[in-house]
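What follows is a structure written as structure tokens; I'll ask about it next.
Note that one protein chain of the assembly has been removed; the remaining protein chains are unaltered in position.
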Amino acid sequence: MSALILLTVFGIIILYLGFVNNKTILAPVAITGLVATLILSVKDWNLGSKYFHDMMIIDNFSISFNVSMLIITILIFLFGINYYDRMEHHVAEQYALMIFALTGAFLMTSFSNLIMLFLGIEILSIPLYILAGGKKSSFRSNEASFKYFLLGSFATTFFLFGIALVYGASATFYLPEIKNYIAQFHGHLPPMLMVGLLFILIGVAFKVAVAPFHFWSPDVYEGAPTLVTAFMATVVKTAGFAAFYRLLGMGLLPLPGPLEKTLWVMTGLSLLVGNLAALRQTNFKRLLAYSAIVHTGFMMLAMLSQHDSSAAVLLYYTFVYSLATVPLFIIFIHMKRASLGLEELSIFRGLYRQKPWMAVFMTILLMSLAGLPPTAGFLAKYRVFILSISQGYLAISIFAVIMAVIGIYYYFYVLREAFSESNSPTPLVINKLNAALIIVCGTAVLLLGIFVWSVPI
Amino acid sequence: MVASIPYITLAWLVPAFPLLGFLITGLAKNRLKNNQAGILASTLVSLSFLISVLLFFTMKSSGQESATLTLFNWISAGDMKIPFAFMIDHLSIIMMLIVTGVGSLIHIYSIGYMHDDERVNTFFAQMNLFTFSMLLLVMGANYLILFIGWEGVGFCSYLLIGFWFKNPDYNYAARKAFVMNRIGDLGFILGIILLFFTFKSVSFTEVFSQAATLQTGAPMITLITLLLLVGAVGKSAQIPLYTWLPDAMAGPTPVSALIHAATMVTAGIYMIARSSILYNLAPITLNIIIVIGLATAILAAIVGLRQNDIKKVLAYSTVSQLGYMFLALGLGAYSAAVFHLTTHAFFKALLFLGAGSIIHAMGGEQDIRKMGGLKKKMPVTFLTFLTATLAISGIPPFSGFFSKDQILTDAFENNPVLYVLALGGALITCFYMFRLLYLVFYGNQRLSTSHPHESPRVMTIPLIILSVLSVFGGFLNIPSLFGGDSGFSEFLHKTIISKITAELDNTTEIGLIIASLILLGLVILLAYRTYVKKAVVPAKDGEKISVFGRIIANKFYLDEIYSAVFEKPFGFLSDFFYNQIETKILDPIIDEIGILTSRLGDLVRKLQQGIMSFYFFAMVAGILLFIIFILIV
Amino acid sequence: MILIIILLLPIITGLLLLPLKNPATVRIIALTAAVANLLITLGLIISVPSATYSVNWTHFMGTQFTLGYDGISLIMILLTNLLFPFIILSGFTRSHIKIPVLNFLILFTQSSLLGVFLAQNAFLFYIFWELTLIPVYFILLLWGGENRRAITLKFFIYTLTGSLFLLFGIIYLFTLTPGLHTTDFSAFNQLHIPAHTQNWLFWILFIAFAIKMPVFPFHTWQPSTYTMASKQGVMILAGVMTKMGIYGALRFLFPIVPEGVLYWQNIVIALCLTGVIYASVIAFRQSNIKRLIAFSSMAHISLMAAAMFALNVYSLQGLLFQVISHGVTIVALFYLVHLIQERTGTLELPQMGGLKHVAPGMAILLLMAVLGSIALPMTSGFVGEFLIITGLAKQSLWVALIGGTTMILGAIYMLYAYQRIMLGDSNPAFSKVQDIRVLDYFILIPLIAVIFVLGIYPQPVLDLAEASVNSMQKLLGPAGEVISQLTH
Partner (left out) sequence: MKEISSAIQLIPLENYIGLSVALFSIGMMGVLFRRNTIAILMCLELMFNSVNLLLTAFSAYHSDPSGQVFVFFIMIVAAAEVAVGLAIVVMMKRNVDSVDINLLNRLKW
């Protein structure tokens, strides 16, 4: 709880720091704030403290997810130092809004009550609507925020309607009670309750961009400022899945048959649509957006094969995925600058010729996303497969395997570009800090792949 | 190491010397001066000859039948144990004598013959390698060692046929020979494998000792013998795999003498004679051998009638003589076959070397229509050639008479029809040999340009030695009929179990001999009248000849048929597989999968229209579908 | 401990190479490392019969990190460490493009290959199995011939598709293991999987190996990749990586899904024989030497695969012997082909001819390598193929007959190629061509020596193979009994 408060306080402080327009202090302050929050939240480990009439339970699950999100956010802020130094105004707001979004994410990881979930989602989303439109003059940024906002609130209405229906049926917002209420039907729920639950699930599914509710994500990812995209692709997805898992784990498991089938359909669709759309993608940000949808599919796989270790696998997967994605966006930013604002895959050409080390680490990161050993990405997928196969979901696992192959195709397509000669090489400058961070991330991905402190299941 | 025969431990030297020669001449071929290589090679082969002689006499004196010399354990896998061992018994000692004896003569001859060739050192290296492989073949103590030599000689003949590698036709001939041999070898190796499965061993001694227990006509034995026969047919140029031998004449003449007359081509006969115990158990196979042998003998002889290249004539006569040996094998008269093999080695080597000396004299000319009247010019060659011709025609008391007569009588015992056919073949042989003789040595010289001269002594001496052998070689095996002890067969009969039972009574035999002699005389007379009196010269290539004649002159178009039936379809198939199946079906399928997926990808991308209304619709549609879904399910 | 040295020596050396600048020193260091590794391996073979190294290091990607070897792995390791010095040595040419990186990648490949052969644990096996692809991918991508980007990607995806099915299979087996799950081979071999499961699991596992070997009709990536690949790339691919498929099949199929093997045996053998004939026939009309040899290699590999599924002592012995024989021969052949290309500037047979006049040494060495590949007695190829054909004959005489046609077809196309390149009248275009240099002798003489020495005295390797076949039969369980039934 204290962590949450501290985070909010820091958000407000940074907001005020915006008045003294001195950008240099912003990032350090923000990062210190995050680190402090990190320490505080770790101190709550094993306390399992409850707040607001148990509407909010901060247990190890939420703490671990919070910590992972904090780490990723710290990374993003560190990258932000370089990213924002050409932006004159409203830098403070950027940091502040991200921090606020993070508070929302915290709520989403620790709710035990649908109201909290709703609040969390909204507190997460509203700052993102603004962040997506961060470049006020840019049409694309504008369009991104616009679409995100409209679709987001549209989805929210359904989510709320669902909550209302469930409340109407069960007369409570508390997940455990809802669980008990559902349990008494032995899987044969009344339509109203069923629809209500469906709407709730869809509301969350929209946030994590599961097909067929993924349409917003490629556009928003492409249009939003790259750093925000990175934030959305990683922290928001992590938060979304934390919420999703908590929702299922606390409230809905064992899922009624139809709902479970629905979710499986969503999983399969995400894997398929994401991969196929990414296959011929030429814009890197869109490519990552679609690949994000695919990873969503894998996370769903992990989540739906209900096993005690699902949470651990989910955490591992999301964290590893974020750890690989963020630096890729950063490399992309540099290539984009070098190629004067292009976003095509071809801008990566000649990377190997100019910055071989960058190319090597890009290889590691892409391998991790593609799920090739010995990177953490492989281990993540491996553990997901172990879950799904050990729970006997063979068909979908085989399907996922095939999909993984397609994934490898486009990741290595990018890699091929990076390792082939560029016809018009523009000087590529990567500032020390970012280079160091990329290297750290790459190494981390490798080490997480090799030294994982638990057996795979 | 079982050393039952004195000096058996020296046996490994016999192949070792030629191998040594090969290594020295091969590695130092750029340093050796003009004749060194030849001399070295010849001495080494002669040394192995001496050792063979030594072994022969020690063997005779000690009265031992066979001895085995195991060098090391070659292949052992599971229950398969194949040592690298030599076995010396009466059969192999004879073969060793032939190989090293005739071989050393031909080596010596080659010193003169190949004198001017710039790759003479390579030539001797390869000849030595050949001798080595041939010795492996005859000395091997089990079928697999035999097979090493078997393929080794094939490979050497490949090298030597294509010795003058500038000429693509020669290279083609070499390749053809090797591939045809390989076809036979596949059958052979399969036969060996089956032998192993049947007897759990491939060493001669064990196989034969166990084979005694089997009953005659067992299907497995028949199959094995047939497969071995395939190998023999390939190696010994029998129908249907004989077409390579005439083409093999592309090689230098000494090669033809050594490989394609005296030794390599007789490997098949050796192998079958070696496996006589097995073949006696397989009457079906024996009958097949009879048919193959007789057919080859006659067909080749007929083709020989119309050949105008001196070496081609000899080649076809070789094929037909090999046919006779096969006939003998088929009749179960193995020792007769081996005896004919021996005498044939003498006179056919002599014929080839004589031909070589003629070609040498004519400056590389091989067309007998352009020769003639060489009797005066090169008397030694003429005399030796004459003896050889008489020998091959089976005129008593020349060696060919005894060996061939034995086969004929055996044929008669088996079935008079065989006898008649065989005799006909013999008559044809006699005719074309004398045709050759007359055309080359009699009449007047038809090619004015070249000035033929007698060959140097290094070439003539081997001719003389060989002619002596082909004159008196027959006396090794004088049948009881002429008060002989047929010692050769006696010497062999321990090793080879002949199947001949009934002895012909003397009167019939004498009758047969007289009849055949009369016929032979007539044939020689005919040839004389045609080619000396009338001085008929065979038609030029352009001129019209009778259809029958053309068919014969074109070797029954067998080459053409083979290329039409095997080579062309093979090439077509290759193109078809690659251009159609590989590049149009198999490979594209994989690519198509990729292309198809990316097409789908484009479709899915197009869904992302970027228009808000569509997104709203999509979302609502999705929700509604799911509602319906859950309410139905 | 020695195993971990063998495993890590190359990769660590490779990493040390990266910062270096001077190509010469880089090459020397790389070569010494490879040679040292070879010597260690030989010492291992001579001294220790069968060691297994196991660090109880469960934090390695969450599993037991277990290295070890039996005869089969030993042969594979021997092959790998035997060939890599020559592969590195063959890079001692004038070109100076990214030598450190290239050597690093080569050594990286060596380590991961060794890992594949040493792993005693399916998960570890899979890690290394995939790992081999990465450096090879870059070797092909950065040093390949024309159209390399497309071909490399195709090769990569194609092989990975198989591998991922293998991953699925491994995980499935993992979930079958009792109690606290494990991926140790020893545990897998104890599984008794119901027959109907084995029947589909067989293909899940086999597809990866079939693509790697490759077995008809999964071979289509091979010719183009070989033709495109650089000298060292193709040496690695043809010499060692094809053997990974064989090794994997021996490791996974026979012990784990024996009923599946028996169920599909005939079909797989039929596929392999089709491959033998198909590849040999195609090779006959290829105008590009590299593609010709690629197809010939495919023919030989298919024969070996057939031998593997003939499931008896002779065929397995022959297979394992042939693994070494084929590796050495094919590497020598590909090196010679590249030599010819470097000297004459062409790979097209129609433009060849009469090279023997100017390069007799090259001609003789090529002829010797060709003899090895057409299995003339006294070359290692003969011993291998004789045993293989024996094994096939044990299965059925017809199988042996069809398999044996390689003897004939091989002779046809290899001798044709040899004559087309070397023989014939002297070719004015090649008048400037130099004969082979010292470096080439250093590479070719030892390789060809191996071919002939093993042909004349194959027993040492056969003994290795013997031990491994027995060990395999021991660990084969049901299929082991099947094998013993078949053989006795």
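Labels for the chains are A, B and C, by order of writing; each one numbers its residues from 1.
In the analysis below, contacts are C-beta pairs under 8 Å (C-beta built on N, C-alpha and C of every residue); 3 or more make two chains touch, one makes a residue touch a chain.
None of the values given here were measured: they were computed from a predicted structure.
A.B. asks: When the whole complex is taken into account, which chains on show are touched by the absent chain?
C.D. replies: Output: missing chain touches A, B.
A.B. asks: Which is it among A:1, A:15, A:74 or A:130 that touches the chain not included here?
C.D. replies: Going through A:1, A:15, A:74 or A:130 one by one, A:130 is the residue touching the chain not shown.
A.B. asks: Specify the residue from the set A:6, A:87, A:119 or A:398 that touches the hidden chain.
C.D. replies: In the full complex, the listed residue that touches the missing chain is A:119.
A.B. asks: Given the contact definition stated above, which residue among A:2, A:142 or A:354 touches the chain not shown here?
C.D. replies: Checking the options A:2, A:142 or A:354, the one contacting the hidden chain is A:142.
A.B. asks: Return the single residue from A:49, A:153, A:180 or A:443 that touches the missing chain.
C.D. replies: The single option touching the absent chain is A:153.
A.B. asks: List every residue of chain B that touches the chain not included in the displayed model.
C.D. replies: Interface residues of chain B facing the absent chain: 605-606, 608-613, 616-617, 620.
A.B. asks: Can you list where chain A touches the absent chain?
C.D. replies: 115, 118-119, 122, 126, 129-130, 133, 136-137, 139-140, 142-147, 149-150, 153-154, 156-157, 160-161, 163-165, 167-168, 171-173, 218-219, 222-223, 286
Heads up, the rule we're going with is that only the chains that are shown with their structure count from here on.
A.B. asks: Based only on mean CA positions, could you tell me how far chain A sits from chain C in angstrom?
C.D. replies: Roughly 43 Å, centre to centre.
A.B. asks: Between chain B and chain C, tell me the centre distance in angstrom, where each centre is the average of that chain's C-alpha atoms.
C.D. replies: Once rounded, the distance between the two centres reads 38 Å.
A.B. asks: Need the CA-centroid distance for the pair chain A / chain B, whole Å please.
C.D. replies: Their C-alpha centroids are separated by 79 Å.
A.B. asks: Where in chain B do residues touch two or more other chains at once?
C.D. replies: 594 - these are the residues of chain B that touch more than one other chain.
A.B. asks: Would you give the residues of chain C that are in contact with at least 2 other chains, written as numbers and ranges?
C.D. replies: 157
A.B. asks: Mind pulling up the chain C residues that touch chain B in the complex?
C.D. replies: 154, 157-158, 217, 219-221, 223-224, 278, 281-286, 312-314, 317-318, 354, 356, 371, 376-378, 382-383, 386-387, 389-390, 393-394, 397, 400-401, 404-405, 407-408, 411-412, 415-416, 419, 422-426, 457-459, 462, 465-466, 469, 487-488
A.B. asks: Note which residues of chain B are touching chain C in the complex, please.
C.D. replies: Per the stated touch rule, the residues are 72-80, 144, 147-148, 151-152, 155, 158, 162, 165-166, 168, 171, 174-175, 178-179, 182-183, 185-186, 189-190, 193-194, 196-197, 570-571, 573-575, 577-578, 581-582, 586-587, 589-591, 594.
A.B. asks: Under the touch definition given earlier, write down the residues of chain A that touch chain C in their complex.
C.D. replies: 356, 363, 367, 372-374, 378-379, 382-383, 385-386, 389-390, 394, 397-398, 401-402, 404-405, 408-409, 412-413, 416, 419-420, 449-457
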